[in-house]
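Only a single protein chain was left out; the remaining protein chains are all shown in position.
Chains here go by letter, A and B, matching the order in which they are written, and residues are numbered from 1 within each.
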Amino acid sequence: MRPVVAALLRKDLRLELRTRESVPAMVLFSVSTFVVFRFALDRERLEGDLAAGVLWVTLLFAAVLGINRLFVAEREQGGFDGFLLAPVDRTAMFVAKALLLFGFLSAVELVAVSVYSVLLLGPSPFQAFPGLPLVLALANAGVAVVGTLVGALAVQTRARDLIVPLLALPLLLPIVIAGAEATAPLLAEGGAGALPGRWLAILGLYDVVFGLIAVAVFDFLLED
Amino acid sequence: MEPAAIELDGVTRRYGERLALDGVSLRVPAGTTLAVLGSNGAGKTTLLRILATLLRPHDGSARVLGAELPAQGYRVRGRLGLLAHDPLLYSELSARENLRFHARLHAVAPARIEALLDEVGLAGRGDDPVRTLSRGLIQRVAICRAVLHEPELLLLDEPYANLDPAAVAAVAPLIGPASATTRVLISHDVDSGLAEADLVLGLRRGRVEVLAPPASADVSGLYG
Partner (left out) sequence: MYGRGLKPLSIASVAALIGAFALVFFYAPLDADQGFIQKIFYLHVPLALVALGGFVTGGVYGIKHLRSGSREHDMKSYVAIHLSIILGVATLATGMIWAKASWGAWWVWDEPTLVAFLIVFLLYACYQPLRFAIEDPDRQMRYAAVFAVIGGAFVPLCFMSVRFAQAALVHPRVLDQTGGGMPGSMFFTFLVALAGMTLLFVTLWKFELSSKHARAQLAALRRRVASA
């Protein structure tokens, strides 16, 4: 399966480099959302709960943008058929898309968190290391798995743009809850608190449960 | 009697209440060409997609290259080449990149790509994005994609669409009668379809109306 996943990933990365449809849009959207929060909350600096909440809401909505585009080329340019005609394991498509989304999210967060700490974040972002990258990585894995499922479900419907956020927001809510709760002490004013371990456990459990379910059901989304 | 490449018995496919294929039975010996004729909506494309393992029959049995569909679809994938209406190419990638992607999925050596591009006269434009190519050139790339893995069974939907006479001659060794493979050929041009066929299948509203050698096939009732 590995060469197939590599072939799919290489093709998707090349498409993204050429069209620049996903990552730049997600980054721009995140930055605009920070500016919106600056005025909607009427605060110039955020810390603690509020800082974590704003960060996670922004990342969640940026992820929805990425999920929305994830399968569009496959659907509109015959990628599904071309893939299904090959003598390969269909789960490879799921693995490749989930890895791709994970990579997109990580790239977006690298920029978005940097911009966030310049624009809005009160405490220094360096106090949140290495907890914040760990929480983000666990959350990204969950978003990647569930987002790939939702993207594949929605791309075959008439109202893809509508279905993706409607399905993804409730499904990803546990990630936002756990992510925000775990991040809040890290962004506290006057030094980071301890990273709450039970929230990492929730994120890990979410990743495992939905990872298994996704592998079990994804093939059915490709069949005709 | 030669071994059959395709054996259908009472194959039926519904779209909701509408019958797209209604009890289609036929037998195509290996190495021969079946021409499929019929007006729009007669079920030609549905038949082709069932043979390509992309659609499952709702009723009846279908054997393709010795494998029972849909249960043993994995055994024939990779042994058949589909040239559908949709070229199944990513428009932002070049012809070479598209073919390289499919070569990886089918585990084909890259040297074959250059040989094919040369053969269809595309070597010079192989690095241009597919969206910048004319429809005739895109059709040539799609032909390369369909025969990349040297399939035993070719499923061709209007293979000569948008091709000039010189191009038709150029692709003849790949997909023409000389390709020495079993072929299923959908054609809207009755005369050229009859000229290439060993057996003619006439479909009308999903039912077999004509099934005879070209000399004795009366196709006048299929249209209108």
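Criterion: a contact is a pair of C-beta atoms (placed from the backbone, for glycine too) under 8 Å apart; a residue touches a chain by one contact, two chains touch by 3 or more.
All values reported here derive from a predicted model rather than from experimental measurement.
Chemist: Considering the complete complex, identify which of A:Met1, A:Leu17, A:Ala40 or A:Ile213 is in touch with the unshown chain.
Modeler: Of these options, the touching residue for the absent chain is A:Ile213.
Chemist: Tell me which of A:Val27, A:Leu167 or A:Ala188 is the one touching the absent chain.
Modeler: Hidden-chain contact among the options goes to A:Leu167.
Chemist: For subunit B, which residues touch the unseen chain?
Modeler: Considering the whole complex, subunit B reaches the absent chain at 14-17.
Chemist: Spell out the interface residues on subunit A facing the chain that's missing from view.
Modeler: Contacting residues on subunit A, toward the hidden partner: 149, 153-154, 156-159, 162-163, 166-167, 169-171, 173-174, 177-178, 181, 198-199, 202, 205-206, 209-210, 213, 216-217, 220-221, 223-224.
Assume only the chains that are shown with their structure count from here on.
Chemist: So how far apart, in whole Å, are subunit A and subunit B when each is placed at the average of its C-alpha atoms?
Modeler: 39
Chemist: Spell out the residues on subunit A that touch subunit B in their complex, using ranges where they run on.
Modeler: 3-4, 6-7, 10-11, 14-15, 18-19, 73, 77-79, 81-88, 223-224
Chemist: Any idea which subunit B residues touch subunit A in the complex?
Modeler: Residue list for subunit B touching subunit A: 49, 52-56, 74, 77-80, 82, 84, 86-93, 97, 101-102, 104-107, 129, 145.
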